[in-house]
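Heads up, one of the protein chains got dropped from this complex, but the rest are sitting where they should.
Let's turn to subunit A:
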Amino acid sequence: MASVALSEAEKVYIVHGVQEDLRVDGRGCEDYRCVEVETDVVSNTSGSARVKLGHTDILVGVKAEMGTPKLEKPNEGYLEFFVDCSASATPEFEGRGGDDLGTEIANTLYRIFNNKSSVDLKTLCISPREHCWVLYVDVLLLECGGNLFDAISIAVKAALFNTRIPRVRVLEDEEGSKDIELSDDPYDCIRLSVENVPCIVTLCKIGCRHVVDATLQEEACSLASLLVSVTSKGVVTCMRKVGKGSLDPESIFEMMETGKRVGKVLHASLQSVLHKEESLGPKRQKVGFLG
């Protein structure tokens, strides 16, 4: 993972600041940096989003393709994740340098998103055992400025919200052979419900307190952090400890509570931004470097 080298004095300065609920950039412990979200940025995907969280810059594209359902879940579609750690984010990712991180993030994303309680996988099924939609979620790391997981999860949720899957009909004749017919109206498409799609809130243990949305410098001061995935209703769906240090049960409970609280607020503001953006309609001028 991308990291910065800090001197002992700098670390002390940060730790002491956190102790006082005052972070280097002036935030409190439960404050997020400013998040920029823009959807529908890549026109040849089914859905896409770009999220900027401080210096962290993430682009997510969702591509819907037809496939066959998995044997154990004959009437569900599924999601596939691929995370590309671009070398433009940090020179360490050059060559195969980013592969380990990419796989780690992808595995986390599988655990959090690819289940029917987060995404309604049944709507992705076209005909049981034969055809279903497979959503290929491609995550591209453009810049790392700390708190990757949270930024990625926001971007994935925004991209899923933006995803439009063409509506298809299965025609069946007397002989039982099936043919797939595509609607010729491009507006005739399925939207996914993102109601239950969780977001990740990462809590970094710094000193005796914990902070959300840690910057790279803050991450360098933390020995252990907790990844909590929270739905908009404040339900924790998944939890994972990251880092080499240990956490005592009491502080885990505390951190979970913080995660729930912060997560609910995060969901609410994301939701309102997404709806606001959509209400601008297709004529909205695109901004950002892809506009």
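We adopt the following convention: contacts are C-beta pairs under 8 Å (C-beta built on N, C-alpha and C of every residue); 3 or more make two chains touch, one makes a residue touch a chain; residues count from 1.
Following the convention adopted for this analysis, contacts and distances are computed from a predicted model.
One chain of this complex is left out of the view, and of "Fibroblast growth factor (Acidic) intracellular binding protein a", "Somatolactin-like", "Exosome complex exonuclease RRP44" or "REPS2 protein", the protein name its UniProt record gives is "Exosome complex exonuclease RRP44". Check A:Ser7, A:Ser43, A:Ser246 or A:Ser279 against the missing chain and you find that the one touching it is A:Ser43. Interface note for the absent chain: among A:Ile180, A:Leu223, A:Val265 or A:Val287, the touching residue is A:Ile180.
Within the entire complex, the positions of subunit A that touch the omitted partner chain are 43-46, 64-66, 166, 168, 171, 173, 175, 177, 179-180, 182, 184-188.
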